[in-house]
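Only one protein chain is missing; all other protein chains are in place.
Note that the chains are named A, B and C in the order they appear, and that numbering of residues resets to 1 at the start of each chain.
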Amino acid sequence: MADIRSLQDAVADLVHDGDTVAMEGFTHLIPYAAAHEVIRQGITDLTLVRMTPDVIYDQLIGAGLVRKLVFSWGGNPGVGSLHRFRDAVENGWPRPLELDEHSHAGMANRYVAGASKLPFAVLRGYRGSDIPTRTDTVSTVVCPFTGEELAAVAALNPDVTVIHAQQADRAGNVQMWGLTGVQKEAALAADRVLVTVEEVVEELRPRPGGIVLPTWVVDAVSVVPSGAHPSYATGYSTRDNDFYQAWDPIARDREAFLTWIEEHVRDSEGALTR
Amino acid sequence: MADIRSLQDAVADLVHDGDTVAMEGFTHLIPYAAAHEVIRQGITDLTLVRMTPDVIYDQLIGAGLVRKLVFSWGGNPGVGSLHRFRDAVENGWPRPLELDEHSHAGMANRYVAGASKLPFAVLRGYRGSDIPTRTDTVSTVVCPFTGEELAAVAALNPDVTVIHAQQADRAGNVQMWGLTGVQKEAALAADRVLVTVEEVVEELRPRPGGIVLPTWVVDAVSVVPSGAHPSYATGYSTRDNDFYQAWDPIARDREAFLTWIEEHVRDSEGALTR
Amino acid sequence: MTATPAGTTGSTAGTRDFTSDELMEVNAARALADATTCFVGIGLPSTAANLARATVNPGLVLIYESGTIGSKPTRLPLSIGDGELAETADAVVPVPEVFNYWLQGGRIDVGFLGAAQVDRYANINTTVVDRGPDRPEGRLPGAGGAPEIASNCGKVLMVLRHSTRNFVERLDFVTTLGHGGGPGDRKKLGMPGAGPTAVITDLGVLRPDPATAELVLTEVHPDVTVERVRAATGWELTVADTVGTTEPPTPRELAALRALKAAGKPGTSGKPETSGKPGKETR
Partner (left out) sequence: MTATPAGTTGSTAGTRDFTSDELMEVNAARALADATTCFVGIGLPSTAANLARATVNPGLVLIYESGTIGSKPTRLPLSIGDGELAETADAVVPVPEVFNYWLQGGRIDVGFLGAAQVDRYANINTTVVDRGPDRPEGRLPGAGGAPEIASNCGKVLMVLRHSTRNFVERLDFVTTLGHGGGPGDRKKLGMPGAGPTAVITDLGVLRPDPATAELVLTEVHPDVTVERVRAATGWELTVADTVGTTEPPTPRELAALRALKAAGKPGTSGKPETSGKPGKETR
C-alpha cells in the first residue's frame, strides 16, 4: 500500500546509491521534480533506464550521478543533442558513462518482460543491425513451431521506477491519462515504485485513456504540483517547449550547466523546503 | 476501411466454409447475432477459436457446423456443462469434434502473438500439466540469458474474428468499453474482422476503458442492436442470466436443442429479414 | 471455475441452523483473512472471496480473470464477467494483461480454485474423466486459468465438496499441478508460489504435510467424524495428530453469506438460490 509522503522522504527511502532507476514518461508526465530531488540528495552510481533519456537524464548525467545508461534514443526532442549525455560518453565528463543501447521496440519489450516476470521477450527486431554487437542483452531464440529465428531481449526489472501522474486518491491509488507510454510496464517491472502526482483527489473518476495503478503496487505517492515541468501533465499543464529550446545552450557549456543546476535545483525551493 | 452493411451480407462475404473463426467476448459483448447468421447460412467445417466457448459455441457445435474447437474453458458460466459440446466430444453427435486445448494464459498469449505477428509467445505456464500431451501448439523455449525453460505457445491467427461492440461511427471506427477481454488481440490477429454494433453514432466520444478499433483494421460493421443477447453490452443491456440458466435443459436434449435452433435461429426475424 | 451448483449433499449434521455448504463457504472466507489480493474463480471461490470482503477482510482486493482488478460486487456474480464486476472495479484491464502482468507478474497473494478431481498431493483435474473401457472419456470444462493460478499465486486455496468421486487415488488427467509427487516438485519445476495450502470441503479441511506435501486431515466440521471423512476420500487418508473442529459460523458470518446469496443471481434479483437456502438442513 502506498504512503502519501513528502518527496524528500520518499526519494531518500526508495532510491539508493547504486540502484537501477527507471524514470519513465514518453515526453508526457516525465518526473522532473523527483529527479531534482535525487540530484539534491546526491544519490549516485545510478544505472538509469529510459527509452528516451531527454533533458531529465541530461541533468542527472551532468550532475555526475550516473554510472550507466540503458536507453534507445537520447536526444532533446525537436531541438538537438543532449550535450551532457554526449560529453559523458565522448569525453568521460564528469565521469565515464557506460551504455546499454537498444531500439525502442526492444526497450518496450524489455519492460513488458519485466512486468510479466519473464526473463526475456521476443520480437522481430534488430535484424541486420549492429546494435547486438554492443550489448549483451540482445540474443536470439528459435521458434519451436516454425524454426524462425527471432530477437530475444533481456527483461528490465529496475530497483525503482519513478513516474509522474495526474492524480492519486487518499488511499494511494493513482490515475494517469493522455500519453501513458511505458509507465505501467516500468512500474510493474520494478521492485519499488514512487509516483509524484499533481494532486490528491477524493475519488478517482475514471477517465478516457486512464490507467490506474492500485495502491498495493505503489510504495509512495508524493504530491508535487507541476512535478513534470518542463514536461507536462494533460489536464494540468502544457509542454514548456521554450524550456527545451533554452536548455540547448545551457547544456552545451559545462560551467553554464553547473551554474544552472546549482541555482535551479540545488538551491531551489524544493531544496529549501526539505 | 470498414463498410457498414447488413449482417447477412457481411457474414456471407467474410465467413467461409472451412474457416478458422474467433468469436470473442469474455462473458460481455459476445457476438450471438453473428453466430446465428452463420447458422442460418449453414457455413460449415469451421474451426472455432475462443477462450471460453460458452452457449454461443454450444449452438454452433450442436448445429453441426464445427470441425474443431480451440479453447481453454468450455462451460456455461455459473450454470454447468455445455451439453452440445460434451455430446460432440463424447459421442460425436452431430459430428466428431477435434479439440486443441489450452489454459487461459496460454490462449491469451496465443492471441497476443497473433496480433504481434510473431509465430509464438512465451509464458511461465503449463508446468506439471498434462495439457501439452494433447496439443501440438504448446512447446518450450530456453531463455538465452538465464537458461530457464519456458512454455511457448503457437500464435493464433484466425481467418475471421467476429466481435460485438457498442458503437461505430459512419466511417466504421468502432468503440467498445467495459470488459474488453481479448477482443483487440483477436481482431488484430485475424485476416478479416467483422464487428456488430449496438448503434452507429455521429461521433465516438472517448469513454473510460474504451478501446477503439480504427476503421482501417475492420472489414465490415453491421448494426445489430442487442446483437450480444443473452450476453450484454455495457451501457445498453445487462446479462440475461435467466437465459443462461434456461439453456441448460434445452441443451441437454438433442431434440429440444434442434427445435430451439429451428424456432429461434433458423426461422427467426433475422432469417426473415435477409 | 467449474460451475458447482451449491448442494446440501455430503453432510449428515444434525439439527443446526446452518448447512455444511454454508460452513464450507464461511471457512473458505476465513482463510482469506490475511490476504491482500485474491484471484477468484467463479462458483464457490467467488462466494468465499466475496464473503471475506463482507466479514474478515473488507479490504481484500478481488481479481477476476475477465480483467477486473479490485471488484467490489454487492451480490454474487453468476459469471466471471458480470457487469457489476467491471463497474465496481478499481481498474479493468485486457485479459492478456491480467494473466501476464498481474498473475504471472507475481502480484497475487492467493489463488482460489475449485476442482472436479483432486489427489493426495492436491493436483487437480478439470479436463476429462475416465468412465471405463466401454465408455468415452467424460468431458469436463478444461483448464481455464487454473494451471497458472496454481503456479504463480503466493499460495492456493481449494474449495470443493468432499466425496470419493472428487477425492481420488489417481487423477485421470493432471490439469493443474498442486504439489506434484511430493515436496520439492514445485521447486524443481520453477513454480514461484507455495501451491495449495488448504483444501476446504463441506466436511473439514485438508492441509499438506510440510514433510511429505501429502494432504492431511487437520480439521473437521462439527458433528463430522474422522471416519466419515476417510470414507469420502478415495485414498487412504492421513489424519493429523490433532484434528481441530471448525468453528461454526457466527451469526454475522451467516447473515452476510445469506445476504450475498439473496442478492445474488442478477437478472433474477432476490430469488434465493435453490440450495444454500436459509433454514434447517433437510438431511
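Following the convention adopted for this analysis, contacts are C-beta pairs under 8 Å (C-beta built on N, C-alpha and C of every residue); 3 or more make two chains touch, one makes a residue touch a chain.
As the structure is a computational prediction, the values presented were derived from the model and not from experiment.
In the full complex, the chain left out of view touches A, B. From the set A:57, A:111 or A:216, the residue in touch with the chain omitted from the display is A:111, counting the whole complex.
Touch with the chain that is not drawn comes from one residue among A:40, A:67, A:102 or A:117, which is A:102. Across B:129, B:173 or B:196, the residue that sits in touch with the chain not pictured is B:173. Where chain B meets the omitted chain, the residues involved are 112, 115-118, 173, 184-185, 188, 211-212, 214, 216-217.
For chain A, the residues in touch with the chain missing from this view are 26-28, 51-52, 71-82, 85-86, 89-91, 101-105, 108-109, 111-112, 123-131, 148-149, 178-182, 184-185, 209, 232, 234, 238-242, 244.
Keep this in mind: only the chains that are shown with their structure count from here on.
Rounded to whole angstrom units, the spacing between the C-alpha centres of chain A and chain B is 39. Each chain gets one centre point, the mean of its Cα atoms, and the points for chain B and chain C are 28 Å apart. For chain C, the set of residues touching two or more other chains reads 100, 104, 192. Residue positions 116-118 of chain A are each in touch with at least two other chains.
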